[in-house]
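This view holds just a subset of the chains, kept in their places.
Chains: A and B, in written order; residue numbering restarts at 1 for each.
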Amino acid sequence: MSSWMVDRWYVAAWDAEVDRAPVARTICRVPILLYRTLDRRVIAMRDACPHRLLPLSMGIREGDSIRCRYHGLKIGPDGVAEEMPLKTERLNTAICVETYAIAEKHRFVWLWVGDKAKADPALIPDFWPCSAEGWTFDGGHDRVGCDYRLLIDNLMDLTHETHVHAGSIGQPELMEAPIETASEGEAVTVSRWMPGVDAPPFWRGALKQDGPVDRWQVCHFVAPSSVIIDVGVAPVGAGATLADHDRQGVRGFVIDSMTPETGTSCHYFWGMARNFDISDQGFTARFKRQQGGVFAEDIEILEAQQRSILANPDLKLRAYAIDGGGVRARRVIERDIQGGPRAPSNESIAA
Amino acid sequence: MSSWMVDRWYVAAWDAEVDRAPVARTICRVPILLYRTLDRRVIAMRDACPHRLLPLSMGIREGDSIRCRYHGLKIGPDGVAEEMPLKTERLNTAICVETYAIAEKHRFVWLWVGDKAKADPALIPDFWPCSAEGWTFDGGHDRVGCDYRLLIDNLMDLTHETHVHAGSIGQPELMEAPIETASEGEAVTVSRWMPGVDAPPFWRGALKQDGPVDRWQVCHFVAPSSVIIDVGVAPVGAGATLADHDRQGVRGFVIDSMTPETGTSCHYFWGMARNFDISDQGFTARFKRQQGGVFAEDIEILEAQQRSILANPDLKLRAYAIDGGGVRARRVIERDIQGGPRAPSNESIAA
């Protein structure tokens, strides 16, 4: 009775979060252990020794293997036992721990949730700005005490910025720009095109020139649980359009990928990819700190929302005009789950 | 399966606890938001935005309305939407949050729990000493981790003072005075009349004269969940009787009103109304501090009792002679609930 898609890739970690030392992380209710082999491959296995279930993350890595800290069963990177607790006992290679398909791409470690036989790296969401030439990308990771879908709702509707981020990035004029919501297959897009406006200071600094700009904000829901927000400005007359604004100005992508931990908690991987000032590490560090502060404002709201949902079991979430993007994203998820096991939802659409 | 009466007024707050800023309080398992309009009316509404359920108590009051801090839905004091999150969206006045009937009387804010159509201010318990001419009233509010009925038991039997309040107000001689328990309709009374006794220091100070006194303690259970204790002394010969002791001496009422929060927690509103030294604010402040200290002794016992009830599910509460008042009060509650849905009770009467 899970509320997430299966047979999908989910972000398990930032690339830099996983190194030789074991990292424990619960993903879609399963305790998982992550570490890298000497040749830098990421290994993911169930974080429980097949012998007496002590978390293997408490164990000791020996070469590319993990030795359990309770009785010393040694497990290789393929999950198969390599040494019994008692050296005199004959090795039983039927003893093994479940391992998971892993792929590393676009600065993230992706874990396949579902039937391992179906894991295909070609299915990894295309976060191209995170790894393309001429771009730079950095960000952070927070554990949030809410259903991951509340974060999708949040990100597919940027009008919340006015209220939640009143003290930081909220700009009332965003509320006045018309939005367009579209979907095709599993993709959902919420677009805001603001032609001939004053550039806010951040974007003027990025563009390094004065004068009116065409500005855009395009939120993309990417199944199973990411939101990529294409943001930027181009000088008026440079020829940028909603359909084509790749080379006319400065551009960034707010990257948000949510991985369920339990039904009411998730991992939030967030960051910013940009195609300007890409060698300015001071800019990168300052922006990451600012973005972390903005998302802390969201987290306070989202965790309060989750507690309120649990405290008001007779009430349902309602959707208004601004929620079109989130509603469609939830439909994509639910449709997919219903193909498999049925997911309960407290969403009622009153658009 | 609640253990409290419905279609009744319950104390939601002291009058002074509620002002312009929103106050969040769970009453009978429902998260409630309280605030005052500019003309000082108290508004009570479900503490969850009808849009995405963020607690409205996290919102911002604008005039007499509340604006949700997530997407900015604005709700009027009648609970009806006044402004959509997106200014361009047509207002849908079908969007509303549940509001509750409120009455202010005897220094308390009362909230109607049940069918709003039946809310009748005439049904508010008559706490006359809290607001009568020639009387003064003050007190406090504590959240207690116990079933509210354990507090009723506690207050309908003052013999516990000897043990629980040994270090403060406990007086062994109270144990020797005979008590009389009576009930009529929903009213239950436990009376103790002590003729020709020495006045304890507190009462001698109040009376401002020496010599023997007639002393009384009369506990009144007032449905659905209050206990009012009429206490005082009159000089011997002044003609005071159990039936008539209103003007012969000095008199106070210990006011106790318990409002269920959950099945195992409640709000405890307590205070003292008195008809002597009514302008002596120093006395009022000192007495409130003392009363708070005495009730803290009760709270320690009551929360331990609640934990023990849960830890010993095979045991039942038993009633002895001293518990007659509490037993009858619980019967009043249970009889009323059984008219509605059946309430479980772990009370077994062995009087």
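To be clear about the criterion, contacts are C-beta pairs under 8 Å (C-beta built on N, C-alpha and C of every residue); 3 or more make two chains touch, one makes a residue touch a chain.
Small disclaimer: the values here were computed from a predicted structure and weren't measured.
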Assuming the complex is a homo-oligomer with 2 chains given explicitly, what is its full copy count? 3
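Please note the rule applied: only the chains that are shown with their structure count from here on.
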What rotation angle superposes the Cα atoms of subunit A onto subunit B, in degrees to the nearest 5? 120
Centre distance in Å when subunit A and subunit B are each reduced to the mean of their C-alpha atoms: 49
Write out the stretch or stretches of subunit A touching subunit B in their complex. 153, 157, 159-160, 162-164, 175-176, 178, 301, 304-305, 308-309, 311-312, 315, 317-318, 320-322
Per the contact definition, I'd like the list of subunit B residues that touch subunit A in the complex. 26, 31, 46-48, 50-55, 58, 67-73, 84-89, 92, 95
